[in-house]
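Working notes, structure below.
Removed: one protein chain of the complex. Kept in place: all other protein chains.
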Amino acid sequence: MADYFQDISAIQYEGAESTNPLAFKHYNPQEVVLGKTMEEHLRFASCYWHNFCWDGADVFGGGTFGRPWLQPGDAMERAKQKADVAFEFFSKLGAPFYCFHDIDVAPEGDSINDYIRNFSEMTDILGAKQEETGMKLLWGTANVFSHPRYMSGAATNPDPAIFARAATQVFHAMNATKKLGGANYVLWGGREGYETLLNTDLKREREQFGRFMNMVVEHKYKIGFDGLLLIEPKPQEPTKHQYDYDTATVYGFLKEFGLEKEFAVNIEANHATLSGHSFHHEIATAFALDVFGSIDANRGDAQLGWDTDQFPNSVEEMTLICYEILKNGGYTSGGFNFDTKLRRQSTDPADLFHGHIGGMDTCALGLKKAAAIIENDFIADTKAKRYAGWDDAMGKQILGGEYSLASLADLATRSNLDPRQVSGKQELLENQVNQVLFGR
Amino acid sequence: MADYFQDISAIQYEGAESTNPLAFKHYNPQEVVLGKTMEEHLRFASCYWHNFCWDGADVFGGGTFGRPWLQPGDAMERAKQKADVAFEFFSKLGAPFYCFHDIDVAPEGDSINDYIRNFSEMTDILGAKQEETGMKLLWGTANVFSHPRYMSGAATNPDPAIFARAATQVFHAMNATKKLGGANYVLWGGREGYETLLNTDLKREREQFGRFMNMVVEHKYKIGFDGLLLIEPKPQEPTKHQYDYDTATVYGFLKEFGLEKEFAVNIEANHATLSGHSFHHEIATAFALDVFGSIDANRGDAQLGWDTDQFPNSVEEMTLICYEILKNGGYTSGGFNFDTKLRRQSTDPADLFHGHIGGMDTCALGLKKAAAIIENDFIADTKAKRYAGWDDAMGKQILGGEYSLASLADLATRSNLDPRQVSGKQELLENQVNQVLFGR
Amino acid sequence: MADYFQDISAIQYEGAESTNPLAFKHYNPQEVVLGKTMEEHLRFASCYWHNFCWDGADVFGGGTFGRPWLQPGDAMERAKQKADVAFEFFSKLGAPFYCFHDIDVAPEGDSINDYIRNFSEMTDILGAKQEETGMKLLWGTANVFSHPRYMSGAATNPDPAIFARAATQVFHAMNATKKLGGANYVLWGGREGYETLLNTDLKREREQFGRFMNMVVEHKYKIGFDGLLLIEPKPQEPTKHQYDYDTATVYGFLKEFGLEKEFAVNIEANHATLSGHSFHHEIATAFALDVFGSIDANRGDAQLGWDTDQFPNSVEEMTLICYEILKNGGYTSGGFNFDTKLRRQSTDPADLFHGHIGGMDTCALGLKKAAAIIENDFIADTKAKRYAGWDDAMGKQILGGEYSLASLADLATRSNLDPRQVSGKQELLENQVNQVLFGR
Partner (left out) sequence: MADYFQDISAIQYEGAESTNPLAFKHYNPQEVVLGKTMEEHLRFASCYWHNFCWDGADVFGGGTFGRPWLQPGDAMERAKQKADVAFEFFSKLGAPFYCFHDIDVAPEGDSINDYIRNFSEMTDILGAKQEETGMKLLWGTANVFSHPRYMSGAATNPDPAIFARAATQVFHAMNATKKLGGANYVLWGGREGYETLLNTDLKREREQFGRFMNMVVEHKYKIGFDGLLLIEPKPQEPTKHQYDYDTATVYGFLKEFGLEKEFAVNIEANHATLSGHSFHHEIATAFALDVFGSIDANRGDAQLGWDTDQFPNSVEEMTLICYEILKNGGYTSGGFNFDTKLRRQSTDPADLFHGHIGGMDTCALGLKKAAAIIENDFIADTKAKRYAGWDDAMGKQILGGEYSLASLADLATRSNLDPRQVSGKQELLENQVNQVLFGR
């Protein structure tokens, strides 16, 4: 075990009054909410990449964090040092899960065989550390977007040899995820998109993508992986346009290739907003389309047009997210993964804790507030009353296919049907939500 | 016939050198481009609503145009006066088609029977005017978004009686479209969306919407309408979120309800940009998904977040649109409809002509430039070369399902497959397009 | 007095536990916070225009509210009926102030003399109603953007006669504001901008605008109006570009014309976000530039590109706004005016109350939370520590002009100055804010 965070002990729940910045104010893992512990409800995960593979560089400047394990040195030694620090962090934080890309945890080396060997050695180490700490893997994934060979896509690359190279990584990453008991496997198509339509054959690339996804499904069954397969939508960045634009687009793609029962979505808050939707919208849409899987909990900046991956801190927003999740039965294998970056100016080791503590408390409070809504569910009541007509005879007959346009027009004309509009009560509903948030 | 445009004669093609602002510089209807006349290729239409039903009001101010037929008076007399002016305009402009909503052409009256009677009388008049002038109907549609009763949606309204009211209008508007020989029927779900998720049941509303669309299909076959059924995507405005968000979203909806063979999309340029896509993207996506139908040719303002519906004037953009259309075989029943508004400060009657002449010349030039690309098609050549690997053995085997993840990983590993990236040549391609646009 | 809201009594403070939707949960006018009552701190105002002059129409549909006083009829009778309802509402709501445009309260009539007579008669009535109810005027303003004559601007119109017409309205609106004891006078340049640079002389229009503003200042002194003159920035809508784009732009304009001591800004939250800034940014900038005046409290929708003017409901956001105001000494003559519209579907008379109650409680909570921050001001402490170097010798010498580039470079070189970056602690600060918001 490393002692990068030597001054920091395991984070404890101390309650809302605590003045200790390194304590949870609201996340109390064993506290029961609506019949389950908070730990079971929230299924928190930390990510390997932003926390341990990034040194604070951005497009206009170099790393500011000075993480020792990201300095030059023997690649495997550095990878082990990184794993030590990562598990020191995970253990002290107290989120039960973590997530990784293949090349987050092991160096690629100079050949495919190097890659396989390094990755295998490192996943053995991760397995041992899981054993030792009790940490679990929420999901694994393969990074098939950072290497220059993937600049024009992985599955959607114009070169089938690059498709094959990506398949190789996904094969090993899926196997590793199974080996480590991962609860899900995620695919983020970071370069599956285009920079210009002038050189892009959309139809061909869709076919390639569809075939790739089918291969993933076949492999899942072959190895007996029983977690969810998840696609993570993102509209753009790094590409000008990414095929997995948003939940509705992914759904159409899945339907086209007959995959809608095989994949669910991993919704990231900041990707939602980049696609022109609210986070809430993406979650509600995923449930409506029956493809909800998991969440990358973060936030963007409403004024910025790129993926800032900030820690979630709006309880106002998170309450409605938790409400949707609770109303739809909660997570199955998914969870709240913090796909979050520190601000580049947050250079203290403790800042990693501050970010995660804030994020976890935000979700925990959101859960408790959502549970409070559900206990006296004015939202559900309002909807039930608002749509009541569809549960009556005419509504059921219409939906049941008993009317044609002609017969319905005839009915309306004979009775000179003149329905009046009814208030949507938006302001009242918003006030009621606020009362749960800030009332007693 | 009216003489609102008494100082303006029928617009003629006078060629690029003409200094007459009321002449076409590029649109020469009978000129043949790639084997068809420009008129056949472009299938231009003017719209009734922005041109003849709008007096220049916006959210912050009243009408500036002072159109006589929009002043108070007997509703049917005004509707006839409006039709006179509209057909005077259509005839003088020389676009072969027009488009309308039911209540653009006839007053709603005080009851459904009024509506039916007025609409029937006015469509008789429109039929006579078509006969007289040779004008044709590109598409008809029903306005089920302006009346207060539709404030919470038409097909997706919480009240089934409002669904029935909307069905009544769509029934009559489809029948009228058939009666007038319309080439297509359009559905724009202007209020099919939500203002807040707090009072909205997304799943229920999708079911209602799916049933409504199926009723439309059934009615189409029942009356033997042989045009296309078109859905016009728009992401937001007037609602916070509209269900027919963009082409990919509509496609997913169609697949869910088994309608993807029955509907195509009517893509509006300004709706494309409001949804975060380029106009070009939406067109290319529609062809890739095999749901391309027709176009509402206009443009937005890259700095503004609402539907400005300006006349298209970028030949640079329109050339690539026309290229996609030509490469995919051209319009079948669709066409370029100008869903365009004058700027509120364009208060001269002649301004209606200036806007349309500019729009038609932009499309005509785009068509000619696109044809010039196709004659020596560096775009197609580049793509063919770029994806050549997929036409080779390994590419075909992959797509043909002959590889699993495992066997492909095995192949890659044994050969230590290390494909190199190949330049996408975006800047060169852009230069080549510009050379066609601005070269000799 | 009207009884449009006959079922609704005066709104009372009932505390956070109240389940009465028509009661304040947090706004307790006489409750003292940091030495002043909430009423004195917040200085709430309702607006005439959105509440009483708008019937729920939007660009795609007609009015949904059916307000009786907006139906056809004798214009002055309707204006009186409107005033009755407005003051019924104001009195029952319990915000101490209101705001109006000249033509909100009186019909324009057919001539300038009509306008003057009607406006004079109606302001007499308003004066009487103020007397009777104790209501006060937060600010008056002139609507020089709705009439067609203003389509190309008022002060910046290409026609000086239109400048003169606008001057006439501003003259009377300023006089009326003084007569009614208004605390401020606002100028919103809704049409002072351009649609296209092709027909716009920016330099000329700036000169016109500068002259107009100077005339306003001169008139203020002439009539002895001792309130603030306020400019309300907005970046676009209805125009493509509006000259008073944001606070920083207004400041540059004021400096150019020597007006920076004469005007302050009236910042609207939704205008802030439309200009690409956070609401918080605009407030903080106004204080930094010493031009803060008043606030139009509302909110936009982070996904929509137009002015939705919704009621503010984010306590998270409002707390930081109130913090800035409190830290800078509070309002002088300004206040929180609700420049807010109901959603078009909020058709019940009671919805006007729900919206305002929610907005007032949001501000009230924001005030209390801000006061809680100030009592133990970690934000101020962090800043003091962070900038401490500038209070030391070298910092003071630099700011005092004692160094040139050369001498400072020399100093740095001689000592090989190598300062280290220090964490900005953003995540920690955000957690601390949340603890005040949601802690006990």
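A, B and C are the chain letters, set down in written order, and residue numbers restart from 1 in every chain.
Keep in mind that, in the parts below, a residue touches a chain if its C-beta (ideal position, glycine included) is under 8 Å from a C-beta of that chain, and two chains touch if they have at least 3 such contacts.
These numbers were taken from a predicted model, which means no experiment stands behind them.
Contact with the omitted chain, checked across A:Arg343, A:Lys368, A:Arg386 or A:Lys425, is made by A:Arg343. Within the complete assembly, B:Val315 is the residue of B:Leu93, B:Met213, B:Leu228 or B:Val315 that touches the hidden chain.
Of B:Asp351, B:Asp377 or B:Asp410, it is B:Asp351 that touches the chain left out of the display.
From the options C:Met38, C:Ala176 or C:Val216, the residue with contact to the unseen chain in the full assembly is C:Val216.
Between the chain not shown and the residues C:Pro148, C:Gly189, C:Gly293 or C:Gly355, the one that touches is C:Pro148. Where chain B meets the omitted chain, the residues involved are 16-17, 21, 25-26, 64, 273, 276-278, 302-303, 311, 313-316, 342-343, 345-348, 351, 354-355, 357-358, 361-362, 365, 421-428, 430-432, 434-435, 437-440. The set of chain A residues touching the chain not shown comprises 56, 58-64, 145-148, 150-152, 190-191, 195-196, 236-238, 240-241, 274, 301, 303-306, 343-345, 347.
On the side of chain C, the interface with the absent chain consists of residues 111-113, 116, 148-149, 151-152, 158-165, 167-168, 170-172, 174, 195-204, 206-208, 211, 214-216, 218-219, 222, 235-236, 241, 245-246, 248-249, 251-253, 255-256, 275-277, 280-281, 284-285, 287-289, 320, 379, 382-383, 386-387, 389-390, 392, 394-395, 398-399, 401, 403-406, 408-409, 411-413, 416-422, 424-426, 429-430, 433, using the contact rule stated above.
Heads up, the rule we're going with is that only the chains that are shown with their structure count from here on.
Hopping across touching chains, the smallest step count from chain A to chain C is 1.
Copies chain A and chain B of the same sequence differ in orientation by 180 degrees, per CA superposition (steps of 5). Centres computed as Cα averages put chain A at a distance of 36 Å from chain B. Chain contacts: chain A has residues 276-277, 421-422, 424-426, 430 touching two or more partner chains.
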